[in-house]
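A protein chain is absent from this complex, but the other protein chains hold their places.
Here is chain A:
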Amino acid sequence: MLENAWTIPLFPLVAFFLLLFGRKSWGEKAAAWVGSLAAFASLAVSAGVLAERLSGAENSLLSFSWLTLGETVIRFGIEVDPLNALMLLIVSLISFLVHVYSYGYMKGDGRVPVFYAYLSLFTFSMLGLVVSANLLQLYIFWELVGVCSFLLIGFWYFKPEAKQAAKKAFVVTRIGDIGLFLALLLAFWYTGSLELGPIFAAVEAGQVPAEMVTLIAVLIFVGAIGKSGQFPLHTWLPDAMEGPTPVSALIHAATMVAAGVYLVARTFPLFEASPVALDTVAYVGAFTAIFAASIGLVQNDIKRVLAYSTVSQLGYMMLALGSAGYAAGAFHLMTHAFFKALLFLAAGAVIVALHHQQDIRKMGGLWSTHPGIGWLFLIGCLAISGIPPFSGFFSKDEVLASAWMDGRPGVFAVGVVAAFFTAFYMFRLFFLVFTGSFRGEGNRGSVPKSMLWPMGILAVPAVAAGFVEYPTPFFSRWLTEGTGLAAEAGGTVPLWLPVLATLASLAGVALAWAMYVKRVLPADDLTKPIPWGYRLLKNKYFIDEIYAKGVVLPYRWLGAFLRGFDRFVVSGLVRFSAGIFRTVGRIGSAIQNGQAQTYALVSLVGLVLLIIGLTAGRLFG
């Protein structure tokens, strides 16, 4: 099966072309079938590949030459090691479920085939990204997933907000991409290759100066910051919620935004060789985790709360990787993909049931009419909050453990507080949407079956995926096998650690319950003493405003200034030189009549000049 891994991305690619060129002839249903079948084919092969990997097959590497430059040959390849195999399964599984779900969600949109075409293109690019064995190839797919994200955020192109959000997503992530771009140029000149294997070998052999390893690793991380919405490039991700909700679930929660985490994990040997780079990853991750979680506390749009939660959880994964917790980061990536996709799909179902209402202040009491969605959402909340025995408990525990065991108590403490925040805002969401009385208007519609069963399937791993690591650390041993990376943090994790983490989460749940169900602690009473604090959070620390005033505006000024400069100074140069020519021309026109046709003689004048030159040459000679 491993040797067939290259076919995995091809199914969605074929579907993309079928859907794009046949968009007039496919109906909604046919388009959904084409897209879903292609995703299912990828899923089937991915499952086969993973099964073979689990039984301990050798790493497989397939490569071909892409471009020859003098003596250098750039080779592209497909690699399947445990991390790739895992990512293949996650991506194709969630992609398949989202394809099915989208049929119900997008019904009657009018451009459903185009939607499925973009979705298929994304699936192709994402699968291509995770099997790449070459940094340049990875970068190519990295940008392609970015452009798919852009296309899907801007799918409703006529909405001005969607247009702005799409543009912002593309530009902000591109800032990060430049980091990755520079990293691969540097890597090429210091190691002579763009393939991951030779790069790691060169770093391990000490052929690359230490400060260059650090620079390359940090630049790679800059790329990850952009894609994974880490501070300070996180601003695009909440805005990306303007896209259709299935897209948010697939791209902006489970797969693409996790690509940054995947990238750091993929190039982990570089990070391991540089303590500075590891520190950077850990601190940026930790800061993002708490920073985004604190914003999530006060948002009122159901999708935006989930978006900030995603940013925060991605920070968690980075925190783990920075603390040398390779397996912990990948583990949390996996569980998060399941429960966050579940949460987004459930939120989409809520939005459909409420006729595209997204403001949680106008929801409430949904448990009575939609208990199915309520259960699914509750499972997601319990998982993300890290309540045992749901999957999030195990992975969050591993993340915190790696921070503690790596000797980073500060990072660890931040992680615990972020866990408390997470539990609070998730259950705030749950209680406001599903309990109490309905605060909106109109009737509450039904949700199609095709949207429900993908959620049902996702709920299974969201509950149980943690048991791949318990009672024996099967997952991390399998993942690190043959990589030379440590499966677990050295030493034994103190027993109080999971207890503390769970208590923090339970405290968050309890607080939410007290505030929004029992109402013994009304939210207003809490925000009154520090109104500026509430405003600060509500306005997301004014980061968007700072960027608008501090970056965008000066850039506009620069543009306006240069515009004047170009018009008056540079073109002034033209007028000046034109003046000289005009004077010469006037002398000429004294002899000739100055008709436009004379311009045709310019070539001949050139020949005359040539002859003059010949004479002059004779004088020199």
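Heads up, the rule we're going with is that a residue touches a chain if its C-beta (ideal position, glycine included) is under 8 Å from a C-beta of that chain, and two chains touch if they have at least 3 such contacts; residues count from 1.
Here is the rule we use: contacts and distances are computed from a predicted model.
From the set "Electron transfer flavoprotein subunit alpha/FixB family protein", "cytochrome-c oxidase", "Thiosulfate oxidation carrier complex protein SoxZ" or "NADH-quinone oxidoreductase subunit M", the protein name that UniProt assigns to the chain left out of the figure is "NADH-quinone oxidoreductase subunit M".
The omitted chain makes contact with just one of the residues A:F170, A:F291, A:Y308 or A:W478: A:F170. For the chain missing from the display, the contacting residue among A:V460, A:A514 or A:L558 is A:L558, taking the whole complex into account. Only one residue from A:W33, A:W66, A:Y283 or A:F474 touches the chain missing from this view: A:W66. Mapped onto chain A, the footprint of the missing chain covers residues 65-70, 72, 136, 139-141, 143-144, 147, 154, 157-158, 160, 162-163, 166-167, 170-171, 174-175, 177-178, 181-182, 185-186, 188-189, 555-556, 558-560, 562-563, 566, 570-571, 573-574, 577-578, 581, 596, 599-600, 602-603, 606, 609-610, 613-614, 616-618, 620-621.
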